[in-house]
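Each chain you see keeps its place in the complex, though not every chain is here.
Letters A and B mark the chains in the order given here, with residues in each chain numbered from 1 onward.
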Amino acid sequence: MPDTSLLEAFPTPSDAPFVIEHVAEEFTSLCPKTGHPDFGTVTVRFEPAPARDGGVCVELKSLKLYLQSFRDEGIFYEAVTNTIRDHLATLMKPAWLLVRTDWKGRGGIRSTIRATSGPVPDAWRA
Amino acid sequence: MPDTSLLEAFPTPSDAPFVIEHVAEEFTSLCPKTGHPDFGTVTVRFEPAPARDGGVCVELKSLKLYLQSFRDEGIFYEAVTNTIRDHLATLMKPAWLLVRTDWKGRGGIRSTIRATSGPVPDAWRA
């Protein structure tokens, strides 16, 4: 089961604008209907809250173990995406957060889901 | 004939901003003039209405069957695109909807059609 206790954070090193992206290309969970495995890529982008406000960043190895905890979970695409967004938003209270999942095709259709929290920072657009 | 009764929806899982894209690369219909087959890709992007407002998402397998129902239909590019947009807008009443069709070339010209409903959400631009 997705295990939020695996997630760890560390204090962000700066007050200045700062955007982090982690791309995990090796994500797998199970289709809750058929039990067949689903494969996808999970992208996490965020601007931490400033250091002066106690901002934190998710720790990379803990993120990896957390994503691995979906391996035996029967769960829909939409739920994967919203669950990760909610767990990371609770952990980090970031200025901005986007979770994007890109799923390999099923029945000739491939899907992408994006869930966000907060406004897109200018630093990302540059 | 395009069969809207094939389309099914399920309740959206979140109130927070949330964008879904389905790309169906295996679309075919018939040219109404010549009867020859047309081939294209249909992309559906939408932000569902929030859960608190009764928002729904189109179900993936039903979308696949619905798109297959154009296989023996004689219909123009523009009509395919507007028909899908209208059917999905009626089904979901989404905050945003874009239907894009990319058609393989005919006579040295390849075409793309985009029909939309509602304003582009910020989450898509990130």
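Observations on the model:
The rule is short, and it goes like this: a contact is a pair of C-beta atoms (placed from the backbone, for glycine too) under 8 Å apart; a residue touches a chain by one contact, two chains touch by 3 or more.
Just so we're clear, the structure is a prediction, and the values are computed from it rather than from any experiment.
Taking the whole complex of the structure file rather than the 2 chains in place, the copy count of the single sequence reaches 10.
Quick note on the criterion: only the chains that are shown with their structure count from here on.
Rotation relating chain A to chain B, from a C-alpha superposition: 70°, rounded in steps of 5.
A separation of 27 Å divides the Cα centre of chain A from that of chain B. Residues 12-14, 16-26, 57, 60-61, 63-64, 122-126 of chain B are the ones touching chain A in the complex.
On chain A, the positions that touch chain B within their shared complex are 45, 78-79, 81-82, 85, 98, 105-117, 119-120, 124.
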